[in-house]
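Note that one protein chain is taken out, while the other chains of the complex remain in position.
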Amino acid sequence: MLEVSNLACSRGDHLLFSDLNFSLSAGELLQVQGANGSGKTSLLRTLCGFMMPVAGEIRWRGQNIRELGDAFYAEMIYLGHLNAIKDELNALENLRISAGLAGCKVDDKQVIAALRRMGLRGRETLPVKVLSQGQRRRVALARLLLSNASLWILDEPLTALDVGAVELMQELIGKHLVSNGMVIYTTHQPLEVVGVATRWLALS
Amino acid sequence: MNKLSLIDLLSLVIRRDLVLAMRRRADVLTTLIFFVIVVSLFPLGVGPEMDMLRKMAPGVVWVAALLASMLSLGRMFSADYLDGTLEQMMLVPQSLSVLVLAKILAHWMVSGLPLVIMAPVLGLQFDMPTQALWVLIAALLLGTPILSMIGAVGAALTLGLRGGGALVSLLVLPLCIPVLIFGAGAVEAVVSGTSVGSHLSLLGALLLIALVFTPWVTALALRISME
Amino acid sequence: MNWGEFFFMNGYAWYIWGSYGMALLIFFIEIVMVRHRKMLILEQLHLMRNVENVVT
Partner (left out) sequence: MAINWFKYSAPSTFYGVAGKMVPWFSWSAAILFVVGLYIGFFVAPTDIQQSEAYRIMFIHVPASILSMFIYLVMAGYAALGLIFNTRLSSMMASALAPTGALLAFLSLWTGALWGKPMWGAWWVWDARLTSELILLFLYLGFIALHASIDDPRRADRASALLAIIGSVNVPIIYFSVQWWNTLHQGATVKFTGTSMHVAMQQGMFTMMLAVWLYAIAVTLLRVRCIILERECKAQWVSELVEVRR
């Protein structure tokens, strides 16, 4: 489904990696590995279309993502280093807006259910600025529950999460993969999803 | 899959930005107070002769409006850029230009519209005749959205740069000169008894041109800045 | 015509020599700055080369 061929990326004029080839099909999990500065985040941002590759191609269902544009964005969800939540809004409003922007029509019941699933019961209507780092990350991750995207691109999804939340994430990813989803992620913490062989992609 | 229509997207983003602005009311008020103070300082600087003040009024109000709108440009994208929401907005499966247009409109409602409402009061300080006040409102209504639109391009280009505030003024102010000329010219024309129509229609033409091009250019600038 | 008269320029000396003087100054400064820039980058390149040749 997702194919990357001969990809080269640079940060400024500095070449990060080149001749990168991999593909990902339904139900697969890909972990991107590499030292600091090896271009993990750049790779994910290139996959999202934020950065233009220096060379090579990224294809989704056989078509270049640059040509696909909106059709590709409708099928993917990206979670970056930043939580993409507004301090002034509460968790409920935040999720309602981000789901709306992603093109999903959701009602408050679904949003509340998603927040509770992420262990934020009782925090739904508090302004996000009073939440802890880990709780904010949970709010951000709750977006995954509300989206029907098949490709998840997660940059360090486990930062600031406690053990319970990490287990929850493993469960969520497992469920997503079982329903023919795809996940690409970077992490420095081990992530073990039951019943799925993790594929590795090492950037040197 | 239920896709969001363009109108839905437009209203979603406008409502979001308005709610955010309302929760940070102090920022909005700062722009307005800045505008009032700048305009009120002029008589103290040049003296209280009513004849001179009446002559200066259109230019003073317009320059102050220009400076006040520069002041608020920093907020247009940078908060969203810093907390990552801008990244998410670029992944919206809809045209980024429409989203940008929504943000510009919201920005104008929060920072341009209050200036338009406040301007006649300030005009009275300068003893402007009633007719001129109406023209001032009309000109500001046509002109301040253009300032927001040109400003959006500058704000997008300078996203996340150090010294962005001063830089954005340097980039944007020269481009705003036609708006200043026609806007202040309209008010001067009514005071001197010549036709106002040509000024206002030129301003309207500029608004249309800006409406067509700037959201697209801003979207392009955002893509460049996010890379 | 003698040189004194020439430099006097019929009373416009300040304006004319001010113009050409500024032109000369600008061209001079620009050339000096470009040369300086070249020198800086070459120094940087030498430094990079020397660092590369350090055997550790």
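Just so it is clear, A, B and C label the chains in written order, and each chain counts residues from 1 on its own.
Definition applied: a residue touches a chain if its C-beta (ideal position, glycine included) is under 8 Å from a C-beta of that chain, and two chains touch if they have at least 3 such contacts.
Given the structure is predicted, the values throughout are model-derived calculations rather than measurements.
Out of all the chains shown, which come into contact with the hidden one?
A, B, C
Contact with the hidden chain only, please: which chain A residues?
Looking at chain A, the ones touching the missing chain are residues 10-14, 52.
By the contact definition given up top, give the residues of chain C that touch the hidden chain.
Touch set of chain C with respect to the missing chain: 6, 9-12, 14-16, 18-20, 22-23, 26-27, 30-31, 34-35, 37-38, 41-42, 44-46, 48-49.
For chain B, which positions touch the chain that isn't shown here?
Residues of chain B in touch with the missing chain: 153, 157-158, 161-163, 167, 170-171, 173-175, 177-178, 181-182, 185, 202, 206, 217, 220-221, 224-225, 227.
The rule we apply is simple: only the chains that are shown with their structure count from here on.
CA centre of chain B versus CA centre of chain C: separation in Å?
Each chain's C-alpha centroid was found; their separation is 43 Å.
If you average the CA atoms of chain A and of chain C, how many Å lie between those two points?
Result: the chain centres lie 54 Å from each other.
Pull out every residue in chain A that's touching 2 or more other chains.
none
Please list all residues of chain C that touch 2 or more other chains.
Correct list: empty.
Show me the residue ranges of chain B that touch chain A in the complex, using the header's touch definition.
1-4, 8-9, 12-13, 16, 19-20, 23-24, 82-85, 87-95, 223, 226-227
Would you mind writing out the residues of chain A in touch with chain B in their complex?
48-52, 70-71, 73-74, 76-78, 80-89, 93, 97-98, 100-105, 148
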